[in-house]
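After the structure tokens below, expect a handful of questions from me.
For this depiction, one protein chain was excluded, whereas all remaining protein chains were kept in their positions.
A, B and C are the chain letters, set down in written order, and residue numbers restart from 1 in every chain.
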Amino acid sequence: MGNFQARTDLALEARESISEAESELRGVRVEESYHKEEDVRVTKVMIDTRNAAKIMGKPMGIYVTMEAPALVEPDEDYHREISACLAGELKELLPESEGEQSILVVGLGNREVTADALGPRAVDNLQVTRHIVREYGAAAYNCEKMNQVSALEPGVMAKTGMETAEIVKGVVGETSPDVIIVIDALAARSTRRLNRTIQITNTGIQPGSGVGNHRNALTKESLGVPVVAIGIPTVVDAATIVCDALEKLLEGEEDLDVVKYMSRQQPGFPELYNMYMTGKDIDAVIKRISFTVSEGINMALGCSSL
Amino acid sequence: MGNFQARTDLALEARESISEAESELRGVRVEESYHKEEDVRVTKVMIDTRNAAKIMGKPMGIYVTMEAPALVEPDEDYHREISACLAGELKELLPESEGEQSILVVGLGNREVTADALGPRAVDNLQVTRHIVREYGAAAYNCEKMNQVSALEPGVMAKTGMETAEIVKGVVGETSPDVIIVIDALAARSTRRLNRTIQITNTGIQPGSGVGNHRNALTKESLGVPVVAIGIPTVVDAATIVCDALEKLLEGEEDLDVVKYMSRQQPGFPELYNMYMTGKDIDAVIKRISFTVSEGINMALGCSSL
Amino acid sequence: MGNFQARTDLALEARESISEAESELRGVRVEESYHKEEDVRVTKVMIDTRNAAKIMGKPMGIYVTMEAPALVEPDEDYHREISACLAGELKELLPESEGEQSILVVGLGNREVTADALGPRAVDNLQVTRHIVREYGAAAYNCEKMNQVSALEPGVMAKTGMETAEIVKGVVGETSPDVIIVIDALAARSTRRLNRTIQITNTGIQPGSGVGNHRNALTKESLGVPVVAIGIPTVVDAATIVCDALEKLLEGEEDLDVVKYMSRQQPGFPELYNMYMTGKDIDAVIKRISFTVSEGINMALGCSSL
Partner (left out) sequence: MGNFQARTDLALEARESISEAESELRGVRVEESYHKEEDVRVTKVMIDTRNAAKIMGKPMGIYVTMEAPALVEPDEDYHREISACLAGELKELLPESEGEQSILVVGLGNREVTADALGPRAVDNLQVTRHIVREYGAAAYNCEKMNQVSALEPGVMAKTGMETAEIVKGVVGETSPDVIIVIDALAARSTRRLNRTIQITNTGIQPGSGVGNHRNALTKESLGVPVVAIGIPTVVDAATIVCDALEKLLEGEEDLDVVKYMSRQQPGFPELYNMYMTGKDIDAVIKRISFTVSEGINMALGCSSL
């Protein structure tokens, strides 16, 4: 019913929102596992064909989703375990390498908007090593080998006047990293997944709805090196949540276009498309999960892990 | 229909949401005026009786609402005009005085959550004079008389472990101001009023739904001195907006309780009560309007205005 | 020589700067110990008499100084050990109690000036429990007993127009804590102690040079409850360092007043009294040591420690 395209950045939700018939399509493989001790459920969605990518509205590649209910709890020990989990999954998606690598970590988003500050805040706690390794070698860290980690907070277009992709592309061209890790706050379709789900994908970032080589994409195609993206949904699109509620309510009235209907009923409704919804304790949440993410990256890239 | 109590901090919206019959009730007077040059519409709602207060869900007192559509525009000159308007309305609600007064300005809210940072950020730009006037006299400002302005950012309970009212009451007890001005971000019922409406009231702040002398109130009753509150709606309650949409949709089905209905349909629906909705450019908005508010207060309290 | 009163907040330095003859004075006892594993040297200076207080320029009481060279290192594990050390020393200075206590932690200083942000930033990472314990009891923390910890960042007079002591006194009067812990950045006389020394004292805070019941003091006398102060020197007074250098240089020229001399030679010299000197990496230092301090307090006040 309806023709409203719910907005979600999660492959897991994209899969749930397509009909069962479609979900059995060739080209989408799903693997699930459960880490009992940490209470983390890991789902790996692999989109293998162009056709599958089109139906899912997501580019071909691997999407690992870690569902960790306790990510919202303030228990520090627990977060360390999730960081370790994240480090493990991240290393599987990073390109293999025997020696030292140069990795650029990019924290996307707007530091001044709490719910969008995940990327910049995660970058704050990163162990940045590139300048030290280049000056003094891995020995400075008492390691035989040490990755060269650099970090970038490109900011948002409203503040820089530049596309994020322009800034990243320029810095990549000048510093030639072997691989890029991008961190970003995501939008989920459901409040259930907010702040407790981590998605890791080797497809990079495709602003907007997905498939294709967009001008603003941060992908292997656009940047020339592999791009792994780590995202956590911290907001729900306001229009999405209202539409979801209404679709549930109107089930059966097949020919109703919810969006058009709402625009007639509520004059301000289209404004919802510039709004987002988030929790009232979002400051504490962002502080915690940004630390969990940066710790995970530090574990994955530190010298003990080479 | 339904029994959902829409949450709004605006007396203007409270009045709109009651039926016409009720709105003609005795004890509520309304005056409107329009400042053509600045395109500011001023509505003064006066709640004069206990009965009216009960129906409106707001304490007795005067509520001035300035609707300034251009408050969302980035034009600095325009903001100066709105600040001047605000200064004028504010001075009318402040207790009269011939001489110098001591005024404590309290910036409520959470600096770390962008949409809730109006109070703390407004306080940042305030012209604080108390310590100078007490040390050197009004002469330090080349004035004959100068108000003693002090400022407090009490923070939020999750960070302090204390009620805001405890902190304010303590500081008031120790520094004995003649009057208190409280600045806070409000919740509106409609996105239409977001970031472009200023409410000034001499009733202070009543956390929760309203009438009565709450433990956490910031009012003349609880603090012992007059309290004028300045508020701007920066968020819409997430549950409110969904319910409003549904009520519109279900008009006629008199016996449906929207909230219960939604809780059955959408398992995550009650979580909406801990969520808020706000615009994607909320950082730029807060930066601008907090400055407009502090400038208005500076104009109202500075020496030229005595 | 000279009559320049070097400014230091450290009892350890005060003792070093008086002559040996004076230091053997009655009324000052010194105990030293060394924690080999953590490489922490603990010196306990006890000023027992009024006369000793006068000579030392510090009020009577106990001053524990932890010298931890590795406090400047970015090793997290090491910081955890220093936090544990700090927790131990802190508990010895806190008043004994068998049951739950109510503790107000005050973060002094100016968040906007990096070298002065130790107090506010330490308070950011504190485990604040008062509101939870009062609402749900210690059970909310799976403890039998849990202290009620509250936190206050009073800000600086230039921003509030009020003395820090007025704000603290007001909040203490309203919330009646059993004990107060104050955190502040200190000035050292020597760069050698910068950022690697923690002073804990049961004398509270005496702004300015010391002995006496000042209007702005945060002490048991002024607040009515015991006050323990935790301080770390993060700056050196600019005038102090120049004068120290000159005194060394001019040793022997007994009748030279360095300050007057410098004022003649360098017209801008008196301006130095409004300046401070700090390290170029002060942002990283403050981030680390504020966390070490808050972790130490959390350990000392958490339920396992009751």
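FYI, a contact is a pair of C-beta atoms (placed from the backbone, for glycine too) under 8 Å apart; a residue touches a chain by one contact, two chains touch by 3 or more.
As the structure is a prediction and not an experimental result, all values here were calculated from the model.
K.L.:
Pick out which of C:R29, C:R50 or C:R192 touches the chain that's been left out of the picture.
P.N.:
Touching the chain that is not displayed is residue C:R192.
K.L.:
Among A:V30, A:A140 or A:M162, which one touches the chain that has been omitted from the display?
P.N.:
Answering carefully, the residue with contact to the hidden chain is A:M162.
K.L.:
Tell me which stretches of chain C touch the chain missing from the display.
P.N.:
On the side of chain C, residues 110, 112-114, 158, 190-192, 236, 238, 241-242, 244-246, 248-249, 261-262, 265-269, 271-272, 274-284 touch the unshown chain.
K.L.:
Spell out the interface residues on chain A facing the chain that's missing from view.
P.N.:
Here the touching residues of chain A are 123-124, 128-132, 148-153, 155, 157-163, 166-167, 169-175.
Following the convention adopted for this analysis, only the chains that are shown with their structure count from here on.
K.L.:
Mind checking the centre-to-centre distance between chain A and chain C? Centres are C-alpha means, answer in whole Å.
P.N.:
That gives a centre separation of 43 Å.
K.L.:
I'd like to verify one number: the distance from the centre of chain B to the centre of chain C, where each centre is the average of its C-alpha atoms, in whole angstrom.
P.N.:
Taking the mean C-alpha position of each chain, the two centres sit 39 Å apart.
K.L.:
Could you work out how far the Cα centre of chain A sits from that of chain B, in whole Å?
P.N.:
Computed from C-alpha means, the inter-chain centre distance equals 37 Å.
K.L.:
Two-or-more-chain contact residues of chain C, please, as numbers and ranges.
P.N.:
none
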